[in-house]
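All protein chains but one are shown at their positions in the complex.
Letters A, B, C and D mark the chains in the order given here, with residues in each chain numbered from 1 onward.
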Amino acid sequence: MTGTTAPLSAPGAGVGRSGRVALWLRSVRTGFLPILTVIAGLILIWYFACIPMNAQQSVLLAERAGQTVTPETAADRRGMSGAAIALRNPAAAMASAFVQDRPRLPAPHQVAAELWGSTVGLAVTSKRSLVYHAWVTLSATLLGFAFGTALGILLAIGIVHSRVMDMSVMPWAIVSQTVPIIAIAPMIIVVLYSIGLQGIVPKAIISTYLSFFPVVVGMVKGLRSPDAMQLDLLRTYGSNQNQTFWKLRLPASLPYLFASLKIGICASLIGAIVGELPTGAVAGLGARLLAGSYYGQTVQIWSALFAAAILAAVLVGLIGAIEKVLLRRMGLNA
Amino acid sequence: MTDTDLHPWKNTPGGPEGRGAAPPSVVRADGLNLTFQTNDGPVHALKEVDLSVAKGEFVSFIGPSGCGKTTFLRCVAGLETPTGGTLTVNDMSPDEARRARAYGYVFQAAGLYPWRTIGGNIRLPLEIMGFPAAEKKRRVAETLKLVDLDGFEKKFPWQLSGGMQQRASIARALSFDADLLLMDEPFGALDEIVRDRLNEELLALWDRTGKTMLFVTHSIPEAVYLSTKIVVMSPRPGRISDVIDSPLPRERPLDIRDSREFIEIAHRVREGLRAGMDAV
Amino acid sequence: MTDTDLHPWKNTPGGPEGRGAAPPSVVRADGLNLTFQTNDGPVHALKEVDLSVAKGEFVSFIGPSGCGKTTFLRCVAGLETPTGGTLTVNDMSPDEARRARAYGYVFQAAGLYPWRTIGGNIRLPLEIMGFPAAEKKRRVAETLKLVDLDGFEKKFPWQLSGGMQQRASIARALSFDADLLLMDEPFGALDEIVRDRLNEELLALWDRTGKTMLFVTHSIPEAVYLSTKIVVMSPRPGRISDVIDSPLPRERPLDIRDSREFIEIAHRVREGLRAGMDAV
Amino acid sequence: QDEVNLQLKWVTQAQFAGYYVAQDQGFYEEENLDVTILPGGPDIAPPQVLAGGGADVMVDWMPSALSAREKGLPIVNIAQPFKSSGLMLTCWKDTGITGPEDFRGRTIGVWFFGNEYPFLSWMSQEGIPTDASDDGITVLKQGFNVDPLLQRQADCISVMTYNEYGQVLDAGVTEDELVTFKYEDQGVATLEDGLYVLEENLEDEAFRDKMVRFVRASMKGWKWAEENPEEAAMIVLDNDATGAQSEEHQVYMMGEIAKLTEGANGALDVADYERTVETLLAGGSDPVISAQPEGAYTLEITDEALN
Partner (left out) sequence: MILVLFALTLWAAAFALNIRLAAGPHTRAVHLAVPLIFGLTILAMWELIVRGLDVPMVILPAPSLIAGAFTDNLPVLWADLNQTFVKGALTGYAIGATAAFAVALLADRYTFLKRGLLPVGNFMAALPIVGTAPILVMWFGFDWQSKAAVVVVMVFFPILVNTVAGLTDTQAMQRDLMRTYGASYGQTLLKLRLPAAMPFIFNGLKISTTLALIGAIVAEFFGSPTLGMGFRISTSVGQLALDMVWAEIVVAALAGSAFYGIVAFIEKRVTFWHPSHRG
């Protein structure tokens, strides 16, 4: 076992040994097989976990249906773990583990069915359609992301070019991220309300607040990534600060920029969702999450959760694709 | 900024005319001192360096690691500010000379920008100095041919071998045709065969254009083979321990290195180096 | 794992005894082939390499960049698996030899671990091979002195100059006193003077301990100065184009390099190299 | 048309049917009003929105409004469409709880965010500490749903007759498994869902006139909703942008809400007001309000609107 992992990742090591076999093995390892296996494993665990997680309710349903269960009353079962209850009443626990209306843990197929039903199964204009809600959230996300990226890049440029900005802004940018956004989101909304800003902008501003930080950090790192020699080269040409920025700092920072954009868009999505709560949570994935939670609709919560994660994955994938195209055109193979 | 500042190629002499007259001093250092302030005390990198380089000379700098070769070249380039003494480049301060784009600098590592093609890298100084489009194109093509890289214009640096990258970086320094070339171990990373070839070509270029060369190397044969003047340096504090004028002819086939004259100069350089080391 | 595996120093011969007998073959390659599979087709890095290295020999490998020197050394070290032919090290497979800790390897770059002090770096192989504490201490002190680094035990790698780092990496390979040393351009990054010193010391060490040396270099004088046998390689596909047995005596003062014999061998090596290049 | 922004206390649901009906049926339009209804939520404090100028009028519970008034935000009740309180505690019967005294040592879920005042003042009247001590109550800050009860993380939780109680029953729990304590029955009821505005705005004649018309149209909406509960529920459903409400639940809620608005014409019953103030003042060591409020309501708007 020693070193079966090491040589494969070492450039120049190990390829010779197994020749084509190694190449083939690599393509399998980089392919979908591992992901599918892991997903399959997780789903299996998930299904299995449904049994004890939902046992209280399953057994209660059986009791109400007149079956004898042990212990006999809900009060007696109160302190028991789900696993213990399931073990004592295997039949009852199995019978309704995957079909409850308000399960503690919905089964995968319930979530999948709800996701399918509320996306493909409905017109996108319907208020019950997740596509509609995802769009509401997405629009705020994108606007906030655009603001956040612009703000982040501007701050980074300032920080890189001015010592005062560097010394005074950076520590406070870190502090700003330790402030719980959910606490100040309502205040931001109210303040903006009172100056007449409503709708998408307040949500976008919360997205901005969350997404500017990764961009600042990444861009400062990126704009400072040219080494002394690359900078000296331009000095030997008598280049001015402006030229140095456009010809050296900016192109050198692009890989860093994209890495932080990927984090930034996720932060932005979370910001938009958080921002939906104090705006009356009338529409959007956050509203769906909350509405699901008012009425204990666990299946609805889970499907909204997955919709949000899928949206994030798509956005990150999109940025990744842009990155690939751009960086390849620049000869920096990602 | 004046018009000539923006369009420096307008008054680039370009050819070897005027070489017949008494050569003017291109670089002149008088009692040059440079001390770096570091966390654990000052480092005396250059001490009382006196040197005068005439137009058209090929000067090599040789000396053990850390003796101040790079530092001296950086001072000439205006990238480092001496803490004492005077230094002029073309009778200007090094900083003025830098702004006037008086020299081309080849760093020890190729240092090509990875997001630019080979052609784009060579075009970089031309863009910054504001050459017109047609001129840029012409010069890129010309210098690419000079270093034997035509056909590779569209390739990215990592698609080339180390030796080719090094040649591209030399082309970049040549593209705007400065009269003075500062080269810091340009061939350090190359194997002996490729190095020999590039040495020959560099010599031919120098002979053809009459540029002034300041050349840092670790290799004694290289220094002897290339130079009209060899500056031997010794460390801590960095100073010049010997200046050897080469009696070798301008025409130098590669096998001149097996000649007795050559071996004698090499021996003198080696002795100079050793003496400098033992003095420490 | 056997006891000797854990305590290899127990059966380290250490001294030069047994050198009088007919020298056994330490490394033997027969029709060695190695082809790398890459995305754009196979690269034939080694083709039909035959070589036998006797105990106590000092063998240098020289050849242009990419001719397979490093690859051959890596095969001997069991870091790369040949795709054809046979290769034995101490009559074992290279992989077995690696596990038996039969050799010390010096990489082209120093490659010290930056989180360990110089002493800690030299101690690393000793820790892994399970030497007892007192023995570790003794050996670290001893090898530090050998490479002239005593006093620097507590320093971190980045606090040393490049040359000192290189010496530390040599010390690391020497510390556990293997009989076979594989060195891949160990002095590539050093200036000529330091290089000369280390060459002398390496020769003295070899002479004293009777180790077997496989040594890769780009420098013709270095190869000639050090070796009892010079292997000249040529590229694409990498193969041995010439094997030169050196008639130089074991005792070699530095200025043997100005002798005619030396220059002749150097010339032959250079010709061999050039022939290999032109054949491509 | 005059613009009016109405800030609700909670999300779009039949609890606010009167306003949605008035808008849907054109009652506001008849009064020449352009009303925007702003739904609330767990993160929205209506008095804050009012203070910030985001709304002209809000729906709030009186304890929270009086407390805000004491904190220096001068808000005034201008109408009271809800006559009775829908607040109650629901406990599992099998815990053996029969009366408030049995709460000692129990875990009880309570809504906070300004909704905790009725519970706290009730408990301090009963003399039961809420500090998690052995003979006191362990209070949980209850989330948005009835899970704490269903999961048996709490012995009792707060519910509204018209909403959460229905959810408990929906989850399959039968009424005889539960014991309920209505605040109304315990004599600690406080007024819920009144309409409040900023005091300074009332000095403006145009604003008063706007509110008169608003209250008149809103009460018309409430009466319509009481008479047509099913249609009212559907109107609410149409206005729910989350698409998460179900028809059955809104019809149920409308039915229960109608019981609470019954007997109210929108005018504040001063006796109810005084009972509420008394309850809040009686809070023992830590009363919700410490002094008799002055000018916390006005009858002028309803007088003008309803006569």
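Just so it is clear, a contact is a pair of C-beta atoms (placed from the backbone, for glycine too) under 8 Å apart; a residue touches a chain by one contact, two chains touch by 3 or more.
For clarity, every value in this text was computed on a predicted model and none was experimentally measured.
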Visible chains in contact with the missing one: A, C, D
Chain not shown: contacting residue from A:92, A:289 or A:330: A:289
Of A:200, A:312 or A:330, which residue touches the hidden chain? A:312
With the missing chain put back, which residues of chain A would touch it? List them for me. 1-3, 5-6, 8-13, 29-30, 34-39, 42, 53, 104, 162-164, 166-172, 174-175, 177-184, 186-187, 190-191, 194, 266, 269-270, 273-274, 277, 285-286, 289-290, 293, 298, 301-302, 304-305, 308-309, 312-313, 316
Tell me where the left-out chain touches chain D, residue by residue. 42-43, 45, 47-48, 51-52, 64, 67-68, 71-73, 112-116, 130, 132, 138-144, 147-148, 151, 153
Where the unshown chain meets chain C, residue by residue: 74, 77-79, 98-101, 103-105, 107, 109, 111, 113-116, 124-125, 127-129, 156, 158
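Criterion: only the chains that are shown with their structure count from here on.
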Could you tell me which chains are in contact with chain B and with chain D alike? A
How many degrees of rotation map chain B onto its copy chain C on CA atoms, rounded to the nearest 5? 175
Counting C-beta pairs in contact, which two chains come out on top? A-D
Cα centre of chain B to Cα centre of chain C, whole Å, reads 35
Any idea how many Å lie between the Cα centroids of chain C and chain D? 86
Here the gap between chain A and chain C, centre to centre from mean Cα coordinates and rounded to Å, is 51
I need the residues of chain B touching at least two other chains; which ones are they? none
If you look at chain A, which of its residues touch at least two other chains? none
For a test of understanding, state which residues of chain A touch chain D in their complex under the given definition. 56-57, 60-61, 64, 73-75, 78, 102, 104, 126-129, 132-133, 182, 185-186, 190-191, 193-194, 277-283, 287-288, 290-297, 300
Chain C residues touching chain B in their complex are 64-66, 161-163, 190-194, 218-220, 258, 263, 267, 273-274, 277
Given the complex with chain B, which residues does chain A contribute to the contact? 229-230, 232-239, 243, 247-248, 251-252, 254, 330-332
